[in-house]
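Before I ask anything, let me first share the structure, which is written out below as structure tokens.
One protein chain is absent from this view; the other protein chains keep their places.
Moving on, here comes subunit A:
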Amino acid sequence: MQANYHKKQKLHFVYIIIGILFLGLAMIGSIIYGSTDIHLSTIFDSIFHFNHDNSQHLVIREIRLPRGIGSAFVGAFLAVAGAIMQGMTRNPLASPSIMGVTDGAGLGLVTVLAFFPALSTLGQTYAAFIGAGITVIVVFIIGNASKTGLTPVKLALAGVAIGTFVQSITSIISLHFQLEKQLSFWIAGGLANTDWSTVKILIITGTVGLIIALFISNSLTLLSLGDDVATGLGQKNILIKGLAIISVFMLTGAAVTTAGAVGFIGLIIPHIVRFLVGNDYRWILPISAVFGAVLLVASDIVARMVNAPYETPVGAITSIIGVPFFLYLARGRGGSNL
């Protein structure tokens, strides 16, 4: 039993290491391929012997590198947020978007586009964040505000309902002010405009969320067994749920304001990881982060190559790469644990 446990731990480390290796490869690929292909050695030069007059160095430093790093973090954050949502609601259909974060961010964005069109990109980011935050708070209050308290089902239903409601208001505003096109671009998601200033906000906000997530990972494992079990073991569920929601908000908010509504990663990566490592959130969260990063960086490469010079929505590519693997696992393991 003990030996078996240690063997499993080792296996989990192997997953992380393999994941990081793939991430490294994908990042290099993401820097090499593009409208002009760049030689491998140039990458090292651009980092260690940077030359201002070399246009390839500039492309790497100012375009490719932030884009690669940005997509890695977005993928990681979405996957972790999805894992938290599925654990907390005990629903395999849960994804970061069902807390209404994406919808709220969309409403914030459309509101400033409609009423304060002169606002800077940074201002739009803040607006999206504020919209997401308000929506999450409303979902939490509604999920919580009844005699039976915050049951997983109620949280999920409140999230979906409020999210859809907010989305409707967004589409009415955007139809009225003729912003459909900007909105649908944003919804389709994409990493084309990632620069260092967006990456900075992304990393700072998301990392706070990630730390909270790791901090409560053990409690999430208990919570995923059921509220009663967790309470029986002496856990303060409402506190854990509050922290989990804050974490989901920061992770998803950071990802969504950077890359738009990239679907699917937050839904499927946690399932894939759960098939591999079981129900221990101390492992699910970090492995989800690594796998999510790999999937998004790789998908982003495909997204800009498949229909060049146009970019294909990265969400579609993540699905195409991820679905066969996901279906294979869902069949193989019979979708246990949730």
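Note that in this section a residue touches a chain if its C-beta (ideal position, glycine included) is under 8 Å from a C-beta of that chain, and two chains touch if they have at least 3 such contacts; residues count from 1.
Rule of thumb we're sticking to: contacts and distances are computed from a predicted model.
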Record-based protein name (UniProt) of the chain missing from this complex, from "Iron ABC transporter permease", "ATP synthase subunit c", "Extracellular solute-binding protein" or "LrgB family protein": "Iron ABC transporter permease"
Touching the absent chain when the full complex is considered, from A:8, A:61 or A:154: A:154
Hidden partner chain, touching residue among A:124, A:171 or A:207: A:171
Of A:19, A:70, A:96 or A:313, the residue in touch with the unshown chain: A:313
Touching the absent chain when the full complex is considered, from A:47, A:122, A:238 or A:327: A:327
Residues belonging to subunit A that touch the chain removed from view: 91-94, 98, 142-143, 145-146, 148, 153-154, 156-158, 160-162, 164-165, 167-169, 171-172, 175-176, 188, 263-264, 267-268, 271, 307, 310, 312-313, 315-320, 322-323, 326-327, 330-331, 334-336, 338
